[in-house]
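The structure's right below; bear with me while I get my questions together.
Some chains omitted; the rest stay in position.
Chain naming follows the written order as A and B, and within any one chain the residues start at number 1.
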Amino acid sequence: MDKLLYGAAYYDEYMPYERLDKDIELMKKAGINLVRIAESTWSTHEPQDGVFDFTSVDRVLDAMYAAGIHVIVGTPTYAIPAWLAAAHPEILAVTSKGAGKYGARQNMDITSSAYLFYAERIIRQLISHVCRHPAVIGYQIDNETKHYGTLGPNVQQMFVKYMRAKFPSLDDLNQKMGLAYWSNRINSWEEFPSTEGTINASLAGEFSTFQRKLVTDFLAWQASIVNEYKQDGQFVTHNFDFDWRGYSFGIQSDVDHFAASKVVDIAGCDIYHPSQEALTGAEIAMGGDIIRSLKKDNYLVLETQAQAFAAWTPFPGQLRLQAFSHLASGADCVEYWHYHSIHNSFETYWKGLLSHDFEPGPTYEEACTIGKDFARLSDHLIHLRKSNKAALLVSNESLTALKNFAYCMSIDYNAVMRQMYDALYKMNIECDFIGPDAENLTNYQVIVVPPLYAASDVLLNRLNRFAEQGGHVVYGIRSGFSDENVKVRVTHQPGIIGNACGTYYDRFVSAEHVTIKSGTLDLTGAKSGLSSIVELLEPKGSQILASYEHPYWGQYAAITQKDSGTGSATYIGCCPDESVYAKVFEQVCKKAGLWGVEQTLAFPMIVRSGTNQSGRKVHYIFNYSMEKTTQQNPYGHAQELLSGREVQSGESLVFGPWDLVILEEK
Amino acid sequence: MDKLLYGAAYYDEYMPYERLDKDIELMKKAGINLVRIAESTWSTHEPQDGVFDFTSVDRVLDAMYAAGIHVIVGTPTYAIPAWLAAAHPEILAVTSKGAGKYGARQNMDITSSAYLFYAERIIRQLISHVCRHPAVIGYQIDNETKHYGTLGPNVQQMFVKYMRAKFPSLDDLNQKMGLAYWSNRINSWEEFPSTEGTINASLAGEFSTFQRKLVTDFLAWQASIVNEYKQDGQFVTHNFDFDWRGYSFGIQSDVDHFAASKVVDIAGCDIYHPSQEALTGAEIAMGGDIIRSLKKDNYLVLETQAQAFAAWTPFPGQLRLQAFSHLASGADCVEYWHYHSIHNSFETYWKGLLSHDFEPGPTYEEACTIGKDFARLSDHLIHLRKSNKAALLVSNESLTALKNFAYCMSIDYNAVMRQMYDALYKMNIECDFIGPDAENLTNYQVIVVPPLYAASDVLLNRLNRFAEQGGHVVYGIRSGFSDENVKVRVTHQPGIIGNACGTYYDRFVSAEHVTIKSGTLDLTGAKSGLSSIVELLEPKGSQILASYEHPYWGQYAAITQKDSGTGSATYIGCCPDESVYAKVFEQVCKKAGLWGVEQTLAFPMIVRSGTNQSGRKVHYIFNYSMEKTTQQNPYGHAQELLSGREVQSGESLVFGPWDLVILEEK
């Protein structure tokens, strides 16, 4: 791709009447140069078992090509036809809620051989049919793939084989997972019980890991099929999604994004976020930072909101602010879900660029300005490169483990991760995301570690080494507590990282009635409330950054920090407010030399930077606010790309509500 | 019937000891001239398959006849015997919660042939046994019949046949319901999936319509059987009920009352309502207005509360106020559920006229005064005729559709309907209820339309014509949005009614942070809060009655009104407080000439009027309050029927707490 892509999902199949020419006319006017098609219309393309009909695909491809609009073709496998469910009801996944029912998408057992057989056939039929069409620039394999909770007998059988390979000795398994407890020992493989009812967090955690592997394997299988047909210049991508809490909230617990993305040529994702008064840009930045980190490369936003829900219909300026925010994180493509609003079924209220009347409205009109600017500025904005010095180390194993203990300890992994991420985002510290297997930690100055509850000795030792070698690491609560099998370490906590952090504890108590107070770190202005539990830290050669306010626990530290050479390790033994994380990160980033001109601005003024293909520094400055504001250019002499005017260092930049400037340094 | 009926449900079968003579003595003293029997005691009347025992029915009929008390005999089909469930477990309805369990009433599949066989036999046995008994004045077929969520394979099969008849072409069906979405196309009838799992609101809506038809068909079947035995002077009725939210709240989503009531001779219903401090009379009025509208005739209140739950035990005066309120809506019968309190099982705390001790208590004593007055004033009060000039047009299809979109748009149809109805009720505008198929709209001056989300072109065009021809129509939010298949209209909203209302919009946004403010309508005193969504209305030749307060949406209208000749169409594009509806209705009713002497009073003073069989105007004035009050007679010279005294126009009327007067104009 040599230009920014601006697009929308397009469903000719859903149209209430013939619209194609009119739609293309409106797309062209809006600067749309990409559509995604076919990913949810299997029942149209294969109306009966073995009967194929790609009429709608062909006419859209031809018309788009004629109009100079590129097409990503999706494999239509995430929603099965009624005839397939009728013929093979076993395709519907058995989950903890019982057997699935036909109707919704993403209700299938992705390991079902019947499903795999029919999915492979439709993929081969469709992709072989379209692959030589000049409109096609790439393929999206499936959509937002997850394991959908599949756990029926066939899945259980695969799991037992997986366990047998991973833990050849049952005695070893029983020991590592503590299965003697409550008489759960498995003394022969034949008697391995379904994990559905398990109360063993280690076994449950391993099953979650296995379920994530099913997704990795499934996507690899789809990619291998599509790759057989892929032509030169075409790519394979996938639409990864995030922990969904009504919007894209955090890391996706059902998929190992790092592993699953290996098979795609370009990473893609959907990002949905609060809007109107609640628009902050944090989800756009977070989603982008995660997906960019997967392949350490630019990525595609394959879906994001146009008008969407009533609470998301953008205020004037917001659609524009959002689009450039995606680019500022490294996206080379912004694609709306979806072009037109749907008149029936489930997502009727998830509106596209056009309302149900298909008439250009304010959102469409704003899109036209975006499309024009994307085209005009493509060479300056495409392929933005980042070299972030901070990273968040995230762990699905830890997320799962904490979820399994939620009944007695309420620590929401993604919520804490978001407090940490958002604190960095709001102080304009850009960061990457890395997984437990990440190499080259030394690329970073600062590694922030949300509650790393379950981690191998290897990982913890690598983090220790990172700090020893001059890096700065900041751990959230519970980090280091258990090993990769969710077995609590039989040592002083926080175990392997204790020495590096200069802290130990053996007790943790309720956070009720406890608050946090300044130690050597001044917490003035931060909120002192704590939630869930507090660990009673005792410093060992470390500074006490903060301690507790409480009649009995007041003698214990809440946050400790130990320097080792030029590096440091900070341990946060509680669940404080985001403002406390901000105080800690400010102190650490200053230590690490990451405190620069970007930090003269702060949310709602958001700065995101990179280097463009001409090797020039590009800085996006966003006003995530309904208030007008004037700021001085914190950078050197630059060209403001949207207006084209030259801006001197320190010169005033005027921002309207939800406004932005893009500075390309000279 | 030539006299007011005053009665109670009576269960000789539940009695802890022989009570019949004593009970009849107490009934006589209370003026009770009606009992309903047998509707839930199948297992007593048919203790074993094919063994019939009507002993308790016979002795009650004989004793009642001797005492001059009429009897309505219920068909005992809404609660099946244990032996029947044991022999035919398939009778228990399969619902979305799985297979039913024996125990509760109304747990059967009303389409089960086993059920229909046994139900028909007990009906024929019972009704043939009693039909010539002189105590019997009528029959209640079944009780509060609904479809109970039945959706098992047999029901599905019937549904597919129904769909095939309604939509002969599958392509047409796929198009109208938008089944291409998420690969839901049905490409052959054999593969029609169960609607249980459907996420398609059009299909789900049609299934609900089908389920309501099951009720209509079932009642027609029962009526046809009973009609074979019905003697001259006897009637068939049914006890319709309402949307149950701990009391009778709104229209019944599981039954098409208009269609189902066609087969009965007299419409009947049960009405339960908050009491004590929370008694307003609104449910009595609403329930009565609905049921009276079904056959445009007087009706029977077959059940209403005596003492009932702890929160409903009436304050002194309330039982009396309630009883006359039923008459004031057009009831010819007020029957309590139930005579005595039950000593076991489920409804032990739903107390009857008598407490568990069977001793006369305050509620019974108050009933005695009612019975006496009913008897004394029967000729003046029976057969009250209404000629209301206002109507609410209600739509089960719209209710269902909005419920199916509740996950993304929280508009509670019945709650909005109640806000509209209650606003009218409190300003003493009496109204009828009409359904989507209502003819003769021109009988009315004002038609109020709660959110008419799903409606055919025909209906909307008729409403347009109504306004053109001088009528006044007021639409709630979302009216006209989708067609009768819950397919959103592909036009500017509100579609077909847009021109008449002089408004259009293509966007609707969250109501958070938005309030309503006066336009040409003065909203002083009304609450400005809004809930759910707001539609961004743009006027086209209409007045802006109200607009929004919001930084961005402030430029849009919230309520528009367009006059056409002497008629008008008002569109409310938001979910305001009841007080805003009241402001709109006051303005519209004044336009329509419906603002009269009744409107000199307002809640808690409630006026309900009609014409009695002597052709005289009768006005009930109720004090729905714990406070004493004095009001002037707003009518001409009249006789106050309870006291018998003459009252001049403008003369003071003194009301105690929960008091009433009945004025018969001279």
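Assume contacts are C-beta pairs under 8 Å (C-beta built on N, C-alpha and C of every residue); 3 or more make two chains touch, one makes a residue touch a chain.
On a predicted model such as this, the values are computed, not experimentally measured, just so you know.
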Number of identical chains forming the whole complex, with 2 shown: 3
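By definition in this document, only the chains that are shown with their structure count from here on.
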Chain B residues touching chain A - in the complex, by the definition given at the top: 175, 177-188, 190-202, 405, 408-409, 482, 485-493, 506-513, 532-533, 551-552
In the complex, chain A residues that touch chain B: 11, 13-14, 16-17, 40-44, 47-48, 76, 79-83, 85-87, 100-105, 107, 276-277, 307, 309-311, 313, 315-316, 341-350, 355-359, 361-363, 626
